[in-house]
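Selected chains from the complex are presented in situ; the others are not included.
Think of it as A and B in the order they're written, each chain with its own count starting at 1.
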Amino acid sequence: MGLLDSLKNALGLNQKQETEVSIAASRDDRAEVLQKHQCPNCHAHLDDGELERDFFVCRHCGYHFRITVQERIKYTVDLGTFQETASQVYSINPIGFPGYEAKILEARTASGLNEAVITGTGEVKGRKAVFAFMSFKFMGGSMGSVVGEKIARAIILGAERGLPVVLFATSGGARMQEGIFSLMQMAKTSAALAQLEVSGQAFIVVLTDPTYGGVTASFASLGDVILAEPRAMIGFAGPRVIEGTIRQKLPEGFQRSEFLLEKGFVDAIVPRGQLPEKLAFLIDAHQGRIRP
Amino acid sequence: MKQDEIEQKIEELKRLAQQRSVDISHDLNRLQEKLSSGHSSPTEAWRKVELARNSERPTTLDLIDKMSDGEYLELHGDRLYGDDAAIVGGIARIGGRMVTFIGHQKGRTMKENIRRNYGMGHPEGYRKALRLAHQAEKFHRPIITFIDTAGAYPGLGSEERSVGEAIARNLKDFSTLRVPIVCFVIGEGGSGGALGIGVGNEVYMLENSVYSVISPEGCASILLRDPTKAQEAAALLKMTAEDLLQFGIIDGILSEPLGGAQMDHAATAAVIQQQVQDSLARLSAKSPDQLIRERMNKLMSLGRFVDEAAPKQGFLQRLFSRK
């Protein structure tokens, strides 16, 4: 047993559960471009108005900057149609984890949001849908009880109203501060999708940079159609954890959208500017049985 | 565990120690701690972690062999890519009733552990589990699952074939299977890799098993920013059977033999077998729709939060109760 354990340590097998690391949480490409007016990828000059018009995509190389939930809603939902749901569901500290309350307050200030997901109803190019937009700025988009509850409610709302559900995913994984409750949100949101399936309504996922951990291992992988923005990082275990396990550098492009497309887990990669049009096409193609 | 039971166990331990000349100071310390406090201390939580990881504990196949008196057939493969030795499954006759079993499978020797990848599943393991679950549903067999994994394996192949998708699909499909599902955490319940075969009508934990969103080591290095604080993290994560029972996440705790399940596989199997028979007697009386409704209800109630507007907490759960 001592031998096995030491072998496991040598192989990195005892560190394997650091799945839920916030991926590249520190990267802030938006702050960078605001300061330097340069694309971090191709270094072309980018002025603010141009970037804003281009949905924060570099017009020279197609680099997709991370955008906020507020910007995402603006670029996706027809003006004036978005109505937020479940806006007053707040986190508590269910397992009494030290410092969790302070973390939440901090996240609220940083993101301007109450939690790591915003849900609501609205229209995309005139097609009604239920929407869920995750925010990486709120504790790395981590999933706790509130995120699970709001997403489950949004899914059930789609089932009840006969509307497709469109979800933009981004997450570092489960919210460890909620312990077992955060893990159980994977089961809860996935079970809600089983109900959406019964209702015959579509679930359309858009994977954005980054999407990891418990979110990847639940609703984000269960879309009837799964789209991804170009070059988004998507996976279950984080790159550092995998490197720790296999004791070698990951291949270039590993866990990018394009890699997932090749591996058969993404239906299509869609540049940000084309998303509303593709979502509208897909909603047209996925009319459920019940449509009042 | 009530105080008089604990005192009784101390007496038993003392007798046993005298008979066999074994060192029981660990167990005594542990019981002493229990007597002195209602909550699990860092030491107590960590001891459970260590017991849960004890490589002499009974594995899924150990338990199935005993529970079925050898009358079982292991079925292999996901019919898509491969057979994952880290997750086993098949059909067993237990107490005269045919059931489908699914479980993580750790090894005991190093060779076996390498073959079984220490019970850490790849996507094909979770997909085999799903295939066998659908087979069970088609033929009206109840499903019992045994959870014992540090987590799904975080390697290249796992990501290439999307272990995330494999776990997610299980979570979704298990929630609406039309047969009774009873889950047992028999050792380590590690994160999504555990939950991937952990959605059921009833979930039980062995007394010394643990179940958590992340390993204490992972929590220590990420949240506590100090890898040496695993023992502290183990307590903070509230990952023992008693914690989970108190949270309403599990339905019961199954007693282990004195000193832990590794001391007596047959006795451990007997306790689980009794629970299987009790649970299946109860669940088999229910219609498939009722089984799904109750399971869905439980799943929808998972989580703790406040809602300052109507609908109040429990909204989703009530929604399903109404149906």
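The definition used in the following text is that contacts are C-beta pairs under 8 Å (C-beta built on N, C-alpha and C of every residue); 3 or more make two chains touch, one makes a residue touch a chain.
In this text, all values refer to a predicted model and were calculated from it rather than measured experimentally.
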| item | value |
| --- | --- |
| Stoichiometric formula of the complex, labels as displayed | A x2, B x2 |
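Keep this in mind: only the chains that are shown with their structure count from here on.
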| item | value |
| --- | --- |
| For subunit A paired with subunit B, centre-to-centre distance based on mean C-alpha positions, whole Å | 29 |
| Subunit B to subunit A touching residues, read off their complex | 54-56, 110, 113, 118, 120, 150-156, 158-165, 167-169, 171-173, 175-176, 190-192, 195-196, 198-199, 211-215, 217-219, 221-223, 236-239, 243-244, 247, 249, 295-296, 299-300, 302-309, 315-316, 319 |
| Residue numbers on subunit A that touch subunit B, as the complex places them | 1, 3-4, 7-8, 13-21, 86-92, 94-98, 144-146, 148-149, 152-153, 156, 174, 176-188, 190-195, 197-198, 213-214, 216-222, 235-237, 241-242, 245-246, 250, 254-255, 260, 263, 265 |
